[in-house]
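Here it is, the structure, as structure tokens.
The other protein chains are all here in position, but one chain of the complex has been omitted.
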Amino acid sequence: MQLGVIGLGRMGRIVADRALDAGHEVVAFDVDAEAVAAVADAGADPAGSLADFVEQLGTEKRIWLMVPAGDAIDAALADLEPHLDDEDVVVDGGNSHFEDSTRRAETTPAAYLDCGTSGGPASAEAGFSLMIGGPEWAYDELTPVFDAVATGPAGHARMGPAGSGHYVKMVHNGVEYALMEAYGEGFELLSDGRYDLDLESVARTWNNGAVIRSWLLELCEEAFAEEGSDLGTVADRVEGGSTGTWTVQEALSQEVPVPLIYTALAERFGSRAANGRFARRLANRLRYGFGRHEVARSE
Amino acid sequence: MQLGVIGLGRMGRIVADRALDAGHEVVAFDVDAEAVAAVADAGADPAGSLADFVEQLGTEKRIWLMVPAGDAIDAALADLEPHLDDEDVVVDGGNSHFEDSTRRAETTPAAYLDCGTSGGPASAEAGFSLMIGGPEWAYDELTPVFDAVATGPAGHARMGPAGSGHYVKMVHNGVEYALMEAYGEGFELLSDGRYDLDLESVARTWNNGAVIRSWLLELCEEAFAEEGSDLGTVADRVEGGSTGTWTVQEALSQEVPVPLIYTALAERFGSRAANGRFARRLANRLRYGFGRHEVARSE
Amino acid sequence: MQLGVIGLGRMGRIVADRALDAGHEVVAFDVDAEAVAAVADAGADPAGSLADFVEQLGTEKRIWLMVPAGDAIDAALADLEPHLDDEDVVVDGGNSHFEDSTRRAETTPAAYLDCGTSGGPASAEAGFSLMIGGPEWAYDELTPVFDAVATGPAGHARMGPAGSGHYVKMVHNGVEYALMEAYGEGFELLSDGRYDLDLESVARTWNNGAVIRSWLLELCEEAFAEEGSDLGTVADRVEGGSTGTWTVQEALSQEVPVPLIYTALAERFGSRAANGRFARRLANRLRYGFGRHEVARSE
Partner (left out) sequence: MQLGVIGLGRMGRIVADRALDAGHEVVAFDVDAEAVAAVADAGADPAGSLADFVEQLGTEKRIWLMVPAGDAIDAALADLEPHLDDEDVVVDGGNSHFEDSTRRAETTPAAYLDCGTSGGPASAEAGFSLMIGGPEWAYDELTPVFDAVATGPAGHARMGPAGSGHYVKMVHNGVEYALMEAYGEGFELLSDGRYDLDLESVARTWNNGAVIRSWLLELCEEAFAEEGSDLGTVADRVEGGSTGTWTVQEALSQEVPVPLIYTALAERFGSRAANGRFARRLANRLRYGFGRHEVARSE
């Protein structure tokens, strides 16, 4: 089938490449002309403008948007809007908040599929995991492309109506935060504990048969191989946090306890506290207040 | 090589079978004569008594103990002690506290290898992950057997001196508690959230390419397949907790924060509170105390 | 001075009574005519309608709104709006979200003071603690009334501009959740621990000189006195949670870690889970998955 791809960054390029590899026809557009030329070399039909792009797609357009979350998606949809009707399908492969996706599904003239995408750039050879929300007919229609991008039918599924794809992806990311922190606690204890351990060897042994084996643990193994058991110069600072924040906000509104996800998120916040944790500074001072314990002071 | 196996429960039987499959000679003993007869049918040399067992092994004995943790190990070691010397090797494959293993290593006349074993009965076809502590020569000597039981060299490693094998296994289990709870929080939110989701489908999609894919997530997928997305009659009660408790105790003594592991363990305790959580009952009552909010009462 | 009070529930009645006791003139209105009559018996000037109320106040009106949070406040402000100008002052003593208060401050023709009120109905004899946001001149103007309601100058202060009063009250409540849970954990351990303890006696001993003495601990003492050390029929179910939820939401948006406040809030959610905690049910099932441990089933 014919697939239009808008957005040819790392992720969009993988989408185009896999569709091409699976024998689909790809029309590709990006504001960066070099990115368009590169994917044209790989066999895609280049589009020099959005007008050219929609022209090449004809009727019953199938379009995969792989642009950053936020305003870029709304801008792309606004540009596309005059050219879309209810026989067209737009896949939004970005990392949007599910409420934005629900809104976009309502306002876009085409069928709108919100597609949570996991696996990341590092999964170039493995297929992505695609969590998809939206109309069933549109999902069915795009299935050949999803098979290609997920490298098989098991790696994608329709979760439910509009928004559900990005909803499931949001929760996926919340769990991801907690898993990373859980492994981190284990390795921290091994690192500071009684034995002088080779953490790469620990991770490899676990990855071969242990209950806790996983892809994240393989990434731990790789990290220790590259940085050493003490993680070298890797800093105690964890960036990011938006999808984890969304997850906790949603759990608050559903009144579902998620203490591990919350704690993992809060650790990120704590790692970025400019002057240390105020709560701990106050506890330091209070110990003087009631027990006359010496107050530790910064320079 | 020749390996003596004491303890032919589910785990010990797997050890014997894999050693036999790899072409090793196995002398097998258990207090349960039927278990001995069954493994003899599979090709092992049966021992009718401990005396018979040590007799068949001759000098330079290599013995794998696969008996439950605790007194059973000390009893087995006491029985073996008169027959052991420093050219012999005993592998303790049970789930012991590392301090017990350190003590046993000091008091056993043979070289003592503490061998943390993960993978569980469900991993019968996959190899176990073996985390081993003790003298290097003894580990090297047993390597052909470890290759067989782990189904390959990547699934076992010497972690360090006596106790380190069970130490690493203890931390493994602490991490395991937290991983289970992290997935549980994610699925709880999906289960109680905005969409009516097929959790088996979610888990399968994640297991095929997502960042959080893992063996535990495959077990989640299997659980939802068998129990349904609502987990049917599965009760809110989590048994076990000893290795998680050991992990937290050790983290306390090393002053390493493990809030996720702790919380996962505490959730197990909470699930077993006979009359509900006292802390929550008090909070219920205090809300009346300061705000005259109605007190919820049990029957 | 003259003070108009709208809303004569438990809290509003206390405001009126204390203003009267301090020698102020009080004009009182409520949709419940009996409540108006009762406070008139106590010395207030009754208002039969809102029109009558504003008529009696004349110019430079000073009005204390003590109606439930939410739509009731907007309705009262809408009714008042035609009668207000920038020389008037409205105190909103309800428990509103600070963003609603900020909005109301912008849209109300009068000066608007958001007044977080703590102490609760149980503090009838002690003064309330009043956390006030809004224009400094309006705060100064109302100070005689705040002195009366707080029973002294130390119990009220201007926190900052519009919204800051309800902001500080929101955080107060978040801390309150955590304090209750902290005491609860201590008493739970004492209750389930090694000794058969009289918890009222423990609480009383602590309240007389110990570092952790507090008003909440006095309420614990009272609760054990009335319910017994086992809390009798008090159920494991904690209602409420909106201000705690606001606090965590705000902490998420400010990226400030509040793990104790979060955990205390999540315990409330957990206490209300209709079919138990899904996360724990899944952990129960997963233990079968990897270890063939028996699954606990509900009836």
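Letters A, B and C mark the chains in the order given here, with residues in each chain numbered from 1 onward.
Just so it is clear, contacts are C-beta pairs under 8 Å (C-beta built on N, C-alpha and C of every residue); 3 or more make two chains touch, one makes a residue touch a chain.
Every value quoted in this text rests on a predicted model; they were computed, and no experiment measured them.
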Chains in view that the hidden chain touches are A, B, C
Which of C:G7, C:P46, C:G134 or C:G155 contacts the chain that the document leaves out:
C:G155
Where C:F29, C:F53, C:Y112 or C:Y167 are the choices, the one touching the absent chain is C:Y167
Could you tell me which of A:F29, A:F53, A:Y183 or A:W246 touches the chain that is not displayed?
A:Y183
Hey, which chain C residues sit against the chain that's not shown?
118-120, 123, 126-131, 133, 150-152, 154-157, 159-161, 163-164, 167-168, 171-172, 174-176, 178-179, 181-183, 185-186, 188-190, 192-198, 201-202, 204-217, 247, 250-251, 254, 256-261, 263-264
Just the residue numbers, please: which parts of chain B touch the chain that's not shown?
211, 241, 245, 248-249, 252, 255-259, 262-263, 265-267, 269-270, 272, 277, 279, 290
To test your reading of the contact rule: which positions on chain A touch the chain that is missing from view?
10, 119-123, 177, 180-181, 183-185, 187-188, 191-192, 215-216, 219-220, 222-223, 227, 231, 233-240, 259, 263-264, 267-268, 270-271, 273, 275-287, 289-299
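Keep this in mind: only the chains that are shown with their structure count from here on.
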Based on mean C-alpha positions, which chain is nearest the centroid of every protein C-alpha shown?
A
By mean C-alpha position, what chain is farthest away from chain C?
B
Cα centroid separation, chain B vs chain C, in Å, comes to 49
Chain A to chain C: how many Å between their CA centres?
40
Could you tell me the distance, in whole angstrom, between the mean C-alpha positions of chain A and chain B?
33
Give me the residues of chain A that touch two or more other chains.
211, 255-259, 263
